[in-house]
Each structure stands twice: as structure tokens, then as C-alpha cells.
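What follows is an incomplete set of chains from the complex, kept in their original frame.
Chain IDs A, B and C follow the sequence of writing; residue 1 opens each chain.
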Amino acid sequence: MSRGFYIGRFQPYHNGHQSVLERIACTADEIVIGVGSAQVSHTVANPFTAGERVLMLTRSLADLDCPFYVIPIEDVQRNALWVAHVRSMTPPFDTVYSSNPLVVQLFIEAGVNVRSPEMHERLTHSGTVIRQRILDGEPWEHLVPPAVVDVIHEIHGVERLQRIAGSD
Amino acid sequence: MSRGFYIGRFQPYHNGHQSVLERIACTADEIVIGVGSAQVSHTVANPFTAGERVLMLTRSLADLDCPFYVIPIEDVQRNALWVAHVRSMTPPFDTVYSSNPLVVQLFIEAGVNVRSPEMHERLTHSGTVIRQRILDGEPWEHLVPPAVVDVIHEIHGVERLQRIAGSD
Amino acid sequence: MSRGFYIGRFQPYHNGHQSVLERIACTADEIVIGVGSAQVSHTVANPFTAGERVLMLTRSLADLDCPFYVIPIEDVQRNALWVAHVRSMTPPFDTVYSSNPLVVQLFIEAGVNVRSPEMHERLTHSGTVIRQRILDGEPWEHLVPPAVVDVIHEIHGVERLQRIAGSD
């Protein structure tokens, strides 16, 4: 059985992530999705908890045509240990899908096969853009799957982000 | 939507866990399963990694009649912070199913609803008994779901446990 | 018995803090004062140890007309765990006094009553301004209670800050 691995912070999970996952899903038997920086939340750059992000992903991928695992991955603050950490928290995988240069480099040094999927419309779909639109009161709902809109409203995510943004 | 929470170390996942999960699955809309002490592995009492335990659970529960989440939960070494830690890593839940006195007490102090499911045949199905039978070369396969037998063989788990047991 | 909670980094404790504490002291039976980022010291932004800050506070508040506790609070690096951490280190409290947006948000999500006291003369009394004046050799002593001047001199705090500021 072949298993792929894809990781992101998903702050929040958006249409760009969804489009990548739908494309790579067909290329392996199962997909393992790591929710990175799992321990970080309640900051302007990382407003959502790992559990909230797990919920966004699982609901948005309900119709994905291959089995998937969603696994929170806490940071280890040690790049040289990160691949071993990821592997200890996930079912075994043989291919990594990532465009992040550090992730790519760390898995290459560990001898793992890495593919870099194209991320279309990166600018308008990035988490940074979406968080800024939420802060500015501009429309953001069309940039994420409908299930993510639901989750953010259920957890009062707009209010959280706007309040925290007042922090120094 | 009502969501239940169940946690164990699952070293390994066995028929006792499976029987509890099958019974509580019908009582909530979704079940969140925490894989406790996720960061511990390669010891006689905790031979398997979190990722291996996620695999055991997910495969064994393929036919469960309610949606479930399997989430590794690293220890925080601080009992007073543990409930907040669990909540940050999981989708929101309203009921906890546990017979562990410390887990029960910590969730009660946090104001969470706790139910203690009966665990039938606890003695013969406990992780301790199964690990000892693996070490002694006695039959253990009938005490766990078939998918767990497969996972343990795929990862060479018997050899790992027997080698580590020589440690002082 | 009602107990209030007030937290700051107090680098150093200054007249602005003192004025807030004197005003909120009358509104509760007892005040718990958290010394935040207790583990940080010897940096330009955080020159003083937790113990030195405990000393500044306790001496400056000798005449406060309500009982108070001064408790160092180390950072936990996990916003979602911070309220549980604070509570485990302090006597139980029912009201939080804070103007810090993150502190306010975290306690609100935990269901705690929060009041935001006005901080008069914030600009001239801020810790940043005072540390800069110490670095520049300008008068700063009138911006802090007399006991704080004593403590900073006893621990050779001016020399420490000026030497550290040479760091890159």
C-alpha cells in the first residue's frame, strides 16, 4: 500500500489546500495530513487550535475519494529531529507532497521521496490574505470550503481574531 | 451535534477497547478518540508509536457506525493543564467516557460530563497481559482485532518488544 | 470571599501599575498579582528576574489597604493552556483586571469575568519608555515608586541593562 504525506498549518484550511489535496489524493492509496504547529493558537498568525483545524479538514474532505488521516503535529523546535517526530506520530508513508523549502530539504536529507505540487492562485488563497480580510471585515468566505465557514462561525473565530489583533 | 471523547494509551489496541467503542458509538453523533502518551514508544510498557496506534485504531474501526476522529495526544506532564491541552487538540466534545480515576477527576473539576463505561473481561484483555504474552511467545492474536495483528506484524512489533525487553 | 487577578510583566513595576492596583484594590477582598514571563530576564525588553520584580511589587504595595499575593507565572508557550496554568499557580479568583487583548480573550473563552481598568498616562509610564530612559541616561526615577528605585540600585540594574543593550 502506498501512502502520501501532506502538511500545512491550515490557519485556516482554504481552497488552495483543498485543490492540492484533491489532486494528490488519486496518486496514493491513502493520504496522511499533518496539522503543523499544532500547539499554537490564539495569535494573529495562528488563530485556530489544532482541534478546530482538524474539524475544518475532516468536514471539507468528507467526499474525498481516498482514505485520509488528519494528525496534529506539535512543533519540536529542532529541525534535525522534525522528520523523526513526524514519522512517530503518523502511519508510515513513502511520498511527501510539499512546496515548503524547509520541509523539502529535511525529508530529502532523510532519504524520503518528495514531490512539489503546484499551488494555483496562491496569492488570493493564502492564509495570510484570508486572516487579513477577516480582520478588515472584507468578504473571505468564498476563499475557503463551506465547511470551514461553518466551523469558524461555530467557534466565534471572527471575534477571536479581531480581539486578539488588538494585542501588542 | 453531540460528540463523545474516549482516551487510552492503546499499547496495543485490543478487543476490550473495541467492545467499549462499539457500545458508546451509538450514544453520540461523533466520537473523538485520543491516543494518549503519544510521544512515548519503544519501551516495554509502551512499545508502539502514536502513528502505529493510529493505524491500529483506524483499521479496526473501519466498520464503526458513527464518524470518528483519532488524535494523538502528547503528555503535558502537568495534570492541572491536561484538560485544556486535550481540548486544544480535539474537535469540541460534550461527554467523556472513561474509567480512569485521574481522567474522571480532571474532567469533573473542569465541569465536563463524564460516564464510566464497563470494561468487560478487563483482565484477559488488558494491554499488560497482551504485551507479556508477546514477550513470552504465548498466543496473543485472539485478544486483539485482526487489523492489529496485521499492523504489529508489518512493523515487526514482536521483534521490537522482545529486543527492548532486554534493556535495563 | 471575592478575589481579583491582575497580571503584568513589570519590567519594571511603575507608577502606572501602582495607580491601577490602588484603584482595583478596594473592589475585591484580596488581590492576586501575577508576575508574567517570570522565566525571562537579562534581555533589553525584560531585564529583571521574577524575584527582583516580586521585591519591587511587595515593597511598593506595603501600604495597600487589601491583602495581596505576588506570584511569578512562567510562560507556557501555549495560549490554549495559559488560563489553566495561571489558575494552577494562584489562589482561586473570580474577576480578572486586564487591558491586554490576548489576556482578555483567553479569560473570556474560559468563562471568567474580565474588567479592563483605564491606564492613565500610559505613554510616559510604560515599561518601554522607562527602560529607554535608563539606557539613555535620562531621569527615570520619578516614573516608578521609590521602592523600585531602591531595588534597581541594589541589584545594579542600570549597569545590567546598559551592558546587555550592547548585545546583538
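Details
Operating definition for what follows: a residue touches a chain if its C-beta (ideal position, glycine included) is under 8 Å from a C-beta of that chain, and two chains touch if they have at least 3 such contacts.
Everything numeric here is computed off the predicted structure, so don't read it as measured data.
Each chain in view is the same protein; 3 are placed here, and the whole complex, as held in this structure file, contains 6 copies.
The rule is simple: only the chains that are shown with their structure count from here on.
Two copies of one chain, chain A and chain C, form a contact in which under half of the residue numbers belong to both partners. Of all chains present, the one whose mean CA position sits nearest the global mean of protein CA atoms is A. Distance between chain A and chain B, defined via averaged C-alpha coordinates, is recorded as 25 Å. Each chain gets a centre from the mean of its Cα atoms; for chain B and chain C, those two points are 43 Å apart. Taking each chain's centre as the average of its CA atoms, chain A and chain C sit 37 Å apart. Multi-chain contact residues of chain C (touching two or more other chains): 78, 80. Here chain B touches chain C in the complex through residues 76, 78, 80-81, 83-85, 87-88, going by the rule given at the top. By the touch criterion stated above, chain A contacts chain B in their complex at residues 38-39, 41, 49-52, 54-55, 58, 69-72, 74, 87-92, 155.
Partner chain A is touched in their complex by these residues of chain C: 77-80, 100-102, 104-106, 108-109.
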